[in-house]
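A single protein chain has been omitted from the complex, and every remaining protein chain is retained in its original position.
So that you can tell them apart, the chains are marked A and B in the order they are listed, and the count of residues begins at 1 in each.
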Amino acid sequence: MEFPKILTRFENIPNSRALATYEKHGGYEAARKVLGQKPEEVIALVKDSGLRGRGGAGFPTGLKWSFVPKSADTVYLLCNNDEGEPGTFKDRYILELSPHMLIEGMIIAAHAIGAKKAYIYTRCEFYDEIRWMNEAIEEAYKAGYLGANLLGTKLHIDLDHYIGAGAYICGEETGLISSLEGKKGQPKLKPPFPAVSGYLGKPTIVNNTETLAAVPWIITHGAAAYKAMGTEKSPGTKLFCVSGPVKKPGVFERPLGYPLKKLIFEDAGGMIDGKQLKAVIPGGASAPVLLPAEIETLTLDYEAIAAAGSMLGSGAVMVIPHDQPMMELLRILVNFFHHESCGQCTPCREGTGWLANIVQGVEEKTALPEDIEKLYQIALHMEGRTICALSDAAAMPTKAITKKFADELKQTIYANSRLGG
Amino acid sequence: MADTVTFRLNDKNVTVPKGWTVMQAAKQEKVDIPHFCWHPGLSVAGVCRFCMVHVQGARKLEIACNLQATEGMVVRTDTPEVKEAHKWGLEFHLINHPLDCPVCDQAGECGLQDFYMEVGKYPSQMTRPKVLKPKAVDLGPRLILDTERCILCSRCVRFEEEVTKTNALGIFDRGDRAIIGTYGEEKIAHNYQENLVDICPVGAFTSKKFRFKQRVWFLQEKSTICPGCSTGCKIQVHARTDRRTYYRVKPQTDEAVNGFWMCDKGRDTITHLNRESRLPQAQMMIEGKKQTVPVPQALNSLQRAIAAAGAQHTALLVSAHYTVEEYQAFFDYFCTQLGVKTIYQWRGDKEDRDAFDGILWRGDENPNTAGLLASLSQIQGRKVEARNELVACVAQDPKVLIALCPEVPFTSTWFQGDLAKLEGISHVSLWTCRYEATEAAGITSWIPMKGFAEKTGHFLNYQGAKRELEEAFPSAAASALSVVEAVQQLALPQPSVTL
Partner (left out) sequence: MAIIRVPRPPRDTNVFAAAWGYTTTICTGLTLTLTIFFRQLLKREKSETVEWPEQPATYGERFKGKHFLTKREDGQVRCTACFLCATACPAQCIHIEAGQHPSNEIEKFPVRFEIDILRCVFCGYCEEACPVDAIRLGPEYAIVDTSEKKWVYTKDYLADRPALQGGIHSIKPENEKHTSIGHEPTAGERKSQAHHGHS
């Protein structure tokens, strides 16, 4: 079956990262087209296309761009390439295929919001991708796509590549801004929102790599073509990262609203070695797990997954096989969030530590079956109490696992206790 | 009106200026919203997540400290959901808190204790080992930090950033491993260290000077004015009245003068009022020997000395540490009634008298310079400022000298040094509250005075603003007098005390 290819259209093209290859396939034409237009027209077009933020929250991109105050003299555009959500590897795939697609998207976005300076914030673990991105930026500057008087216009857009230190919290937009400012990567209190006061106190738009990379295609093919794909509320295509014991794990570009079961059992080839499906995490580590019964007819779009009690997030589909002990999964998750909590807000700082501490008790054979209920209660009261969503990200999967697999977890505790073990 | 907003806070319509947060409005309306990180003198951090309130129509609870009051908003602080959030907020703060209240100086005035009694009162659910962090870290000449007790409200970090602008403190590491600290081995060195102790809502920062000295519930506090410099900060003195001992000084909020802060120098202006350093009784040199005598006898002998020498050979030496009321009574009696014409005013010979550190402290370390000058301007006579040349001034042949000594330690020591240079005056009467003054040579009599915290009256600060002193606690020296009382005694008809 054929699928529309927007972000992965450079798959199977040799030397796809080079500027020449990108130009050969219509590269930078969208930018040329846009620079003659008024910023409002660009924003209206992106609004029409229904493009939503691909970082996890799914906020309409055009709407976000329109929040920048008209009177602002300095505006910044930041590209959030700090892909840290466990199970997610889509942004690096875009850089691997075509970093110029991102650069072009950023030129368009910078023009739309009136930014003269744009930054790409990449995590330091992306060793090769950083190199490729730097090469691409250099090429783009040489070819006159960036810098002063780009593409023969009077515009001036500078693009810088900033390498973060690999903190999960710097993938949160205000955390990213703090980090870029040279401060400790800690989210900032909202309001004021970044679109009003962000990087260095100036209006700032932070977009995900995937979002920005989709922009050139929308400009070239029009909003209607983009809207034709996906569902009504979630148009377009999205990259899904399938991981776990499936036959063909990897990145798949599919229109939103695609059936999850089909993605796992057909596109990814189904489970390996006769393993059974136990649960699926549909949107990265911070998304609640779903049971096989819940995904029977589930489609991959923001609304359907939210209705099922989880979230699409970054589109990291993690497949959990029948022989995966859920206590182990819970331990890995809470330890991750405990390690990555920035420590600013009390419920998150203490809550993630407490969750990890209790799960540690299972290993130490001091846990009690009641602790499962306690984990749920702690998670319940961590949710929605903090500046950023990391607390929610830790709470939601904990709640789901302790609720849906309570019996199994209690059995693990019993087997691990002095009585059982 | 355009510049105010009216919203509903717990069944009550509240009108506040535009731009105010719900927290500010609640403070004004005396509605208690528990909080740790919010402080009226600092920026909003919004990290303790404790001040949760319910806003009608909002998806989740909001924090009051960062919630701007808008027209028609409906806020409740007492719904079950809010109470649950407060309870859990406190639980999160307490799970890794060492609960070493018995050895913690903050016990009794601790935010955690107060809010536990207010919104908590539940058995802890924490049954796991707690996170251990460094204890009793030396952070400066006046500070000890206990990172385990710290709840990371970041008030201290913001104080360093916004008030002193020294940025000496930071939060290191992440998650529940985060600790407050200075960069490397650096110590906090500025003159406002103990404000960190005051703003710390828990016992993380403790003052080296007050550490372990006394439990706060034994202390009583009274407000008065700091005598340390001409800023005239409003302060609270904390004392155990049963022991007549002062233990510490804290700033009191006075937006116009000192805001929420005071300097460390000002905090040292209290110890001289305790018994060990007080002049308990009048003293006189009788036949070459120093003897303790009743106050009336000392005053009597001064009176006779003035009568013998005559007003033209009598001089006054006045420091700027007394209240305006005292100066008026003093000059009234000596200048107007007795006709003394020579007045030396002593304010120290500091070159940097006009210095100002940009926050509170001023180079003029006399609390009532403006008051003294104002009182002096109302009287006739030769008014000399005794700076460097105190000796030269006084050498102009007065036979009797009455000196009002400064009381604050740092100015007093200096005054004593200047006094030591005097000679050839037949009767020097020193009016002082300090025992160490009796070490000075060439003095004839010493009259015990009340300290600043023991008398009523007012200072005029550098702006000329009236700073009211309240009589705080009874004096540790039972026979101490204020200048007004001493002058009243002098003005009485000759008492029948004989030698």
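Note that a residue touches a chain if its C-beta (ideal position, glycine included) is under 8 Å from a C-beta of that chain, and two chains touch if they have at least 3 such contacts.
Since the structure is predicted, the reported quantities are computational estimates derived from the model, not experimental observations.
Participant: Any idea which chains on screen the missing one touches?
Facilitator: Looking at the entire complex, the absent chain's contacts are B.
Participant: For the chain that's not shown, point to the residue among B:Pro17, B:Pro40 or B:Pro129 touching it.
Facilitator: B:Pro129
Participant: Touching the hidden chain in the complete assembly: which of B:Lys18, B:Lys83, B:Lys165 or B:Arg215 does that?
Facilitator: If we include the chain that is not displayed, B:Arg215 is the one touching it.
Participant: State which residues belonging to chain B touch the missing partner chain.
Facilitator: Spelled out for chain B, the touching residues are 98-103, 107, 123-124, 126-130, 132, 135-136, 211-213, 215, 217-218.
Here is the rule we use: only the chains that are shown with their structure count from here on.
Participant: I'd like to verify one number: the distance from the centre of chain A to the centre of chain B, where each centre is the average of its C-alpha atoms, in whole angstrom.
Facilitator: Going by mean C-alpha positions, chain A sits 54 Å from chain B.
Participant: In the complex of these two chains, what residues of chain B are touching chain A?
Facilitator: 44-50, 52, 59-61, 66, 68, 84-85, 88-89, 92-93, 95-96, 125-126, 128-129, 131, 151-152, 154, 170-171, 173-178
Participant: Touching residues of chain A toward chain B in the complex: what are they?
Facilitator: 167, 169, 184, 189, 191, 338-347, 349-354, 357-358, 360-361, 366, 374, 381, 384-387
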